[in-house]
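As you look at this complex, bear in mind that one protein chain is not there, while each of the others sits in place.
Going by the order they are written in, the chains are A, B and C; count residues from 1 in each one.
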């Protein structure tokens, strides 16, 4: 049974059109795969985002990052910022498994490069993380290389959202968070482009939750044992086929904070809030030997639409991560409820 | 007649208590003064924020800045970021008068230092700006040193808001913007602290305006000739007596973007959105000769309340800049309406 | 009589070839002009760098900046960093005249835009500064708009170096500093490119001066009244016709610090060390309305040569600023000697 999404409740975020799938996979080439670990003691997993269907190490993409709150352990941003390119799939997992997943990405990419004879001696793996220690026995670090490989094997355009993959154990606004995605369509000069967001949500206090302007969190707060502190993180992966320089992309990533804020976030101290973005419009071949290349970029005066798109998609992706998540019982018996029944009660549907 | 503020309409932003004045002048020592230029061709002026009542060049304060959108001409941020201190009052004006006002701050501070025998040979003036060219004949650069001095002479804790000083000619969400302020009170260990925001608002499209979750902009849009592009800027001056390092203050400034976003901003391409902040809790005497000093700072684990405070105060300051502004007719006959009548109609009050 | 340059002493910095003029004006379109104020009480002035021969406001260039030490008052960097473009000539002057010169650039550019019917309502003037208060009675702020205009009128490719323009009153390594320039030629795919540096030098302690590895400062120290503290600044303007993105250009600017360090600099606390760079290879027309554009950029794997070029040109530009400067007597009778006689004695020439 397909999970509901926030639009299924007649809640429309913003004014721009969504993409066909209303997800990050509206960007051609982007696929997402999960490996979910769901045992009595472990609620965690891995989610991978493939930015393209080629070996990205040999076909680097323009990339950027924005650190809204650096209280986090995401790896790979130094090189993204220096070179403005991404040469790795993006993997998401729990905080204490970052090293292991990073190591697994190295294995994975060495194998890919061996297959297609791409020379490789250095490599910049990108791993984002949220701390799921409330529901998951995080210190046992249950994620292994097999889970990373499974996530890659599962990658598709029609991926699950909610309490899956790296979102299996995360909590958001005191409810069950997880993986959520949304997209927007933008048309310039008759050409359709897309911008999509995928979040791993793990932040916020119940009372702060706002859904499309409705302060529904205050309503929910008395019905559950609320979160008392805003700990966690949110990783936002932002993809687009708009032609952008890394500087332009960075400007877009920064605006995602506005969408996040509209769901009620105060960007709490304990929450590592990181945006990682890439554009598929220009491919930088690692084998290229010509002295110069043409980078296709957007007329800077047209940036307002991408700004609006990322704000809307970020807000909707967070809400989708909540509405698609089922209730999960943690390893110590704690319950984190899915949003759906509360929203349905609130809306009388 | 005192102008109304957004709380006078029973609109309460957030959940924290305001300071006594609900303005930046709740921070002890902070005063604000305006010089308003209001002629048929000129709608502009100067607003100065005094961070303390002493000569700030001799009594520097911990400071920081955050550039949300750098499409602006604010001066003085390089040194603030390098040294983490403010040694100047902050002046706001229109875009093309930044140089003149900067020059006037030099005159003003040289005079102050002469008076109290403070040695000075270098000085970092801080000037923020918005582009008021829609209502004001900006190219004539009507602001002169006398206006800067007048603004200083008018500085007080009970300053006007709305279409005054540097806010005389600005527009916000297609309505009349201007100067707005708000504050929040925070208590730690039985000690009351305050955090206040003052904005010069000049951004946004009418249809995007949100007031406390209500999408009132869509309602207003059809009643006026709306702004078609989001050009302008918003300068936010953020003051507090919380003991903070410049790094901690910088984290707070970054969150102001969330408050701004809750009023409907998309942080448009053409809008230079700059946050400048200072804390009055530590004074760095320029005459100090001891090798070390103790900087009193906040326990980092307590940052969530200041984060919430700045988000709420920023949102309310923007709304106050709108509600306190009267309708202004520009030099080419264009009208920008105050928000008050539209809000009253919307609320049926 | 033409001033000598460091190469005239058989001192060859680095291994790359220089451009024809061995100055920033080797980059086609770049010209430099001075206005020198030399009276008994005033030793100061203005130097302007024209990045192109067209109206740059209508023909913006890719730009970047690097703040090595932000204890300075340079204006315009916020927008350069946000948009990656330069829309203004670059003017250099003394610290307390930054506002006035900024204001004069506004006048100048409004006039230019009026002449060629370029719409303008906003504008980002770029002004760098050094503090020449040791030789110049800086508090009297003698620079006026006429000096800025005179500097523009004097702009040419064969400009003077040493104690001229904004370098009239600066001191460097306890000697007379000033304006210096140098360039390097780089060939890729059979095409010659140039990278040039112009400095306004005003930093360093005598004993630290190193010339091409020779610790000549220790030798000079006992012959003069040395500088006791490293106060001042150095502004480096870096131009190139290499096709670069603003990110790539920023990487190049950062390396200029290495060249500076090789002359003996410790990047002292009191010295605002700022690099401002532009590339003339791509012109961004402000009138462009197409949705996308092609930005020609360099293959990132080829960055090592530009890195070496900027390091060598920066080192040589600083040395040229010293060797071309004549002895200057300050307004309070202090003497700052030119380097030439000391170097000649040291080299026995």
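FYI, a contact is a pair of C-beta atoms (placed from the backbone, for glycine too) under 8 Å apart; a residue touches a chain by one contact, two chains touch by 3 or more.
Not measured: the values here are computed from a predicted model.
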| item | value |
| --- | --- |
| Residue in contact with the excluded chain [from B:292, B:332 or B:348] | B:292 |
| Residue of A:7, A:141 or A:218 in touch with the missing chain, whole complex considered | A:141 |
| Chain not shown: contacting residue from C:232, C:268 or C:338 | C:268 |
| Touching residues on chain A - with respect to the absent chain | 67, 69-79, 81-83, 95-106, 110, 121-125, 131, 133, 138-139, 141, 272, 274 |
| Residues in chain B touching the chain absent from view | 82-85, 188-189, 191, 243, 245-247, 251, 284, 288-300, 302 |
| Chain C, residues in touch with the chain not shown (by the definition above) | 68-69, 210, 213-215, 229-230, 251, 254-255, 257-262, 265-270, 300-301, 303-304, 307-308, 311 |
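In this text, only the chains that are shown with their structure count from here on.
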| item | value |
| --- | --- |
| Highest-count interface - the chain pair sharing the most C-beta contacts | B-C |
| Maximum centroid distance from chain A, chain identifier (CA atoms) | C |
| Whole-Å gap separating chain A and chain C, where each centre is the average of the chain's CA atoms | 44 |
| Set of chain B residues in contact with two or more other chains | 69 |
